[in-house]
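As you look at this complex, bear in mind that one protein chain is not there, while each of the others sits in place.
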Amino acid sequence: MLLVKQIKSAPYNNKTLGENKTIGLLFFNPSLRTRLSTQKAATNLGMNTIVMNLNTDGWNLEFEDGAIMNGNKAEHVKEAAQVISQYCDIIAIRSFPTLTDKEKDEEEQVINSFKKYASVPVISLEGATEHPLQAVADILTITEFKTKKKPKVVLTWAPHPKALPHAVPNSFAKMMQLADVDFVITHPEGYELNPKVTGNSKITHNQHEAFKDADFIYAKNWSNYNDYGQITSQDTSWTVTSEKMKLTNNAKFMHCLPVRRNQIVTDEVIDSENSIVIQQANNRTFAAQAILTKILENHDS
Amino acid sequence: MLLVKQIKSAPYNNKTLGENKTIGLLFFNPSLRTRLSTQKAATNLGMNTIVMNLNTDGWNLEFEDGAIMNGNKAEHVKEAAQVISQYCDIIAIRSFPTLTDKEKDEEEQVINSFKKYASVPVISLEGATEHPLQAVADILTITEFKTKKKPKVVLTWAPHPKALPHAVPNSFAKMMQLADVDFVITHPEGYELNPKVTGNSKITHNQHEAFKDADFIYAKNWSNYNDYGQITSQDTSWTVTSEKMKLTNNAKFMHCLPVRRNQIVTDEVIDSENSIVIQQANNRTFAAQAILTKILENHDS
Partner (left out) sequence: MLLVKQIKSAPYNNKTLGENKTIGLLFFNPSLRTRLSTQKAATNLGMNTIVMNLNTDGWNLEFEDGAIMNGNKAEHVKEAAQVISQYCDIIAIRSFPTLTDKEKDEEEQVINSFKKYASVPVISLEGATEHPLQAVADILTITEFKTKKKPKVVLTWAPHPKALPHAVPNSFAKMMQLADVDFVITHPEGYELNPKVTGNSKITHNQHEAFKDADFIYAKNWSNYNDYGQITSQDTSWTVTSEKMKLTNNAKFMHCLPVRRNQIVTDEVIDSENSIVIQQANNRTFAAQAILTKILENHDS
């Protein structure tokens, strides 16, 4: 956290660290914040950046060991990861879950395959079950905006028309368990996250109760984890509204973005002064820059 | 104009101006000249460049205020513009018109939404109704190639198989009204451009008369403005030919490109020594570099 704050206060102070180093950003899925903030972070450190949309720019990858590759997959991740390691000093990957094959998603097949075969450090830009750099940006944002030593932080489920991954709520919940906060998760019945992730976190199905005296409201949709990848509720009574925000201790509103307005949150709340989603997005750069700094500094050790 | 010429004569003279500055080039539509020339211009100034095809790399954007976002649009321009402003010091956008919704096109919904919500300068790389950097390149080209103080410049409609925007002829017509030229527009009946744009410009439906003694022939197709976005003529008697060029005062031939050969203009004309379309395309770099220079110089003022 100290490193992230230092970097934010002087982002260009380490421009020789990345000299002659290349980061490869590999996207299997759409990205706005992650794509831009990681490029920005790398450039701030003097690194070269190569961006690839793997599915369209390159070859369809095979991930199964022992596969007889006579179908539509032209390259095995064993070669891809080793080869990219020849050209890049760091590999960063975004790969969403299938939301249909729970086991494969929990294995983080794509990112872990790259980690297994690459000969350079591999960073997650959001995997099937984790979005670690988002969580670093989140805790930095909370630290910056908190007005008491131990704020009450609420992670609330909210409705969304599509089935979304668990990566963001998972990483946020893990981060909150490490932080000095009073952490509460609220969601409709049946929408429990992986209990290994939530651990001893307080969980309630009563959103109003959760919001009471909260200092931070972190809204996020996720699909059903038990009935894996299904949408079992689109209950708009869970949308974050001004009325609910009045229950809080003048709480700040957070979301990882992109956000569905008037589904996840009303215009009134996200357009209010208490919304800090843009500052939160801005912190993505410094989260990325911190991890890159650490990797580059350890490169020769 | 002076600035553009200075830049062209010494394009690398200001390489520290853009140090630690990032430009985000956001494309909603295809681009060749604009994509390459703006990257070149930014690099000449020492800027970092991030290029995104928004529709495919990122998220489908919602532009309507108050929308209940439960459809296929994942992010509102309000967030997108503010967020990109966190990572980029200048935002440059290409967004073609719908050619079906005249009102929305004339409002320049996409670019103006970005301008409204971004916290950094926003540049048009061709909007629904204007292509300003093309017009700067055009006037620079005319200035370079004119052989008399006040040349006769003719903007002529020419046939094309697809419905094309009005942005290029609009911006060219506006620029010519500011320039010291004898400006004439010629097109088939019914193909009048927006009268607010053409103002007091001479307009004739007689292409032969228009070409008489012309010093520059600027060919361009546009779809019908009154019968909005429709193709009401594909009359190939409007193609620019060598015979018609003989009516001129040894005129130079101009076009913004890409150009449909043997529709807009015959091979003979565009391949002739009087064709200056490549020099015109080259000037796109210096037009872009001039606007970037101005923005960067005013950045802290």
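For reference, chains read A and B in written order, and residue numbers begin at 1 within each chain.
One rule holds in what follows: a residue touches a chain if its C-beta (ideal position, glycine included) is under 8 Å from a C-beta of that chain, and two chains touch if they have at least 3 such contacts.
All of these numbers come straight from a predicted model, not from anything done at the bench.
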Report summary line: Cross-chain touch to the chain not pictured, restricted to B:4, B:50, B:173 or B:281, is B:281
Requested in this report: May I ask which residue of B:39, B:170 or B:233 touches the chain that does not appear here?
Outcome: B:39
Report summary line: Across B:31, B:112 or B:230, the one contacting the chain not displayed is B:31
**Report entry** Full-complex contact with the absent chain, from A:6, A:22 or A:98
**Finding:** A:22
Query - Selected residue (touches chain absent from view) among A:52, A:163, A:203 or A:231 - result: A:52
Report summary line: Hidden partner sits against chain B at residues 12, 27, 30-33, 35-37, 39-40, 43-44, 53, 56, 161, 257-263, 267, 271, 277-278, 281-282, 285
Requested in this report: Please give every residue of chain A in contact with the chain that is not shown.
Outcome: 20, 22, 24, 48, 50, 52, 56-59, 62, 65-71, 74-76, 78-80, 82-84, 86-88
